[in-house]
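One protein chain omitted, others in place.
Letters A and B mark the chains in the order given here, with residues in each chain numbered from 1 onward.
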Amino acid sequence: METLEMTQEEQFQARIDADVRIEPKDWMPDAYRKTLIRQISQHAHSELVGMLPEGNWITRAPSLKRKSILLSKVQDEAGHGLYLYSAAETLGTTRDQMLADLHSGKAKYSSIFNYPTLSWADMGCVGWLVDGAAILNQVPLCRTSYGPYARAMVRVCKEESFHQRQGFEIMQTLCEGAPEQKAMAQEALNRWWWPTLMMFGPKDEDSPNTAQSMNWRIKRFTNDELRQKFVDMMVPQAEFLGLTVPDPLVKWNEARQAYDFGEVNWDEFWAVVKGNGLCNRDRLGARVKAHEEGAWVREAAMAHAAKRAERETAAA
Amino acid sequence: MQGDMEFASSENPALANYAPAVRQQLFQFVLQLADTSLVLGHRLSEWCGHGPILEQDLAMANIALDLLGETRSLYQYAAELEGQGRTEDDLAYLRSATEYRNPLLVEQPNGDFADTVVRQFLFDNFHYHFLKQLLTNADERLAAIAEKSLKEATYHLKWSSEWIIRLGDGTEESRQRVEKAIAELWRFSGELTMPTALEKELQAAGLIPDYAEIQAGMAAHAEQVLAEATLAVPQQVFMLTGGKDGRHTEHLGYILTELQYMQRTFPGLTW
């Protein structure tokens, strides 16, 4: 009977604290709804834009097997974007609205995709490092408080599991190959290591929304916690490959039972977030172009569906 | 090059039954089929990330993946027929444009969505009817490949036929675009069923299907789909040929430049 005296907001928080999922038609605070829409759509946009840096190597993949794997992986990303847009749509927004926000620059996507893919080893690094970082973020979200988001993430994580492995396999093949292949792998790691650490977002003290999001269980670890986990996971894998992580400060700390590592270049991080990465304009430009050039196709399908429905009604 | 052997089977005992000259001819023909699926799959994969809507991005990637799967089975068989130790990747990545045997249609650029749909429709229409005949083919291995691919091609043809109808009977703009695409691409459709000297010999030997029946099936389907799309079937089109004999449009060179970039830049390595 206690619950009768709680406010709607308190009841909502009590359900979240009890790990009860929130479903679309349940009451929720406006701020929760808005934060979720922003977070899920940002995640969806990242999948969508994330297709581009890898997509640009599908036509250059070095074997038919690699070509098939890469194409199916990039296609999966389209699927993941779709699942996530659908989850956000249950909160009362539309995909069109979310895309409009992406295209106008109002909505963000992961800055990692504003870095260029320059060699085949980048396909290895994107799978191994970037997907590896993404998985650390995504696995806890399978237990996030909003039902449709959690269910979408379960599907994403299930499909994503081969992505990191294929990336690692590319790296391993390169590292076990000819000297120029090994050099290619090291050069790619040098370029991707720091941007990947940036994927976890600003330091905790510069991330003011973290506490509220953790309370709502739409975020389950802080940025710095995840970054540390990532370094602890990746340094031994790099060693296994015989590659050197481009950070002289990386060192095992026996007391902390974790790796120490250097400071991310936050100036670069904010520059890329604000639109000054090498590929920001190309990436957004490509998305806008695809959407605009697809407009007549989408309209034609709707017009045809309307005509057909009309004919069926007339015939009935 | 160290090839990927995961799908390679042991020497097919049936191959021993072929006279060396016939085996060489069959090798050339299987290569032609493999090149065709590869080049079209490659073209479709260029759409990945740039489709008109996410759902169709996924659909086109699925078709491309089917074609790449078929490509690999065909190159693997071709490599066995040749018997020189070349792998599927050697055949795809180390032959020049004039050695490629795909018909001209599949190397044509993606253009807009209407161009891609028309190109796909023309090919799917052939592919479907051709595979149906190949099922009862004298060569068992080709028949087995056809059995798997026919299921895929049936879906492809459904996809492209429905899009022809949507675009033809959609908006004024979509109609104009699809008409333009048909005017541009129809002239490459004749080559699909116009037998080359090689194909004539293999047909005479009963090793590959005759194209007359295939052509009839294709014409009937095209007529039906275009009628539903309220589009006219082009008449008396001058048909361009040459691809199946290695005389290509200039587009193929650029496709191969990208496709073969890694293998040409770093010869002999494993990826």
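Points worth noting:
To be clear about the criterion, a contact is a pair of C-beta atoms (placed from the backbone, for glycine too) under 8 Å apart; a residue touches a chain by one contact, two chains touch by 3 or more.
Heads up, the rule we're going with is that contacts and distances are computed from a predicted model.
The chain that is not shown carries the UniProt protein name "1,2-phenylacetyl-CoA epoxidase subunit B", picked from "3-oxoadipate CoA-transferase", "ABC transporter substrate-binding protein", "1,2-phenylacetyl-CoA epoxidase subunit B" or "Phosphoribosylformylglycinamidine synthase subunit PurQ". Checked against the hidden chain, the listed residues A:Q97, A:T173, A:N190 or A:N215 yield one contact partner: A:Q97. Residue-wise, the contact with the chain that is not shown comes from A:R155, picked out of A:R38, A:R155 or A:R220. Considering the whole complex, the residue from A:D26, A:E180 or A:D206 that touches the absent chain is A:D26. The residue from A:K251, A:K289 or A:R308 that touches the chain not shown here is A:R308. Within the set B:I53, B:V117, B:I164 or B:L192, the residue that contacts the chain not displayed is B:I53. Panel shows subunit A; residues 23, 25-27, 72, 75-76, 79, 82-83, 86, 89, 94-97, 100, 151-152, 155, 159, 295, 298-299, 301-305, 308-309 of it touch the chain omitted from the view. Mapped onto subunit B, the footprint of the missing chain covers residues 53-56, 58-59, 62, 158-159, 162, 166.
The rule we apply is simple: only the chains that are shown with their structure count from here on.
Rounded to a whole number, the gap between the C-alpha centres of subunit A and subunit B is 35 angstrom. For subunit A in complex with subunit B, the touching residues are 48, 51-52, 55, 58-68, 71-72, 74-75, 78-79, 81-82, 85, 120, 170, 173-174, 177-178, 180-181, 286, 289-290, 293-301, 303-304, 307.
Residue ranges of subunit B in contact with subunit A, taken from their complex: 4, 6, 38, 42, 45-46, 48-58, 61-62, 64-65, 68-69, 71-72, 75, 88-89, 92-93, 112-113, 165-167, 169-171, 173-174, 177, 255, 258-259, 261-263, 266, 269-271.
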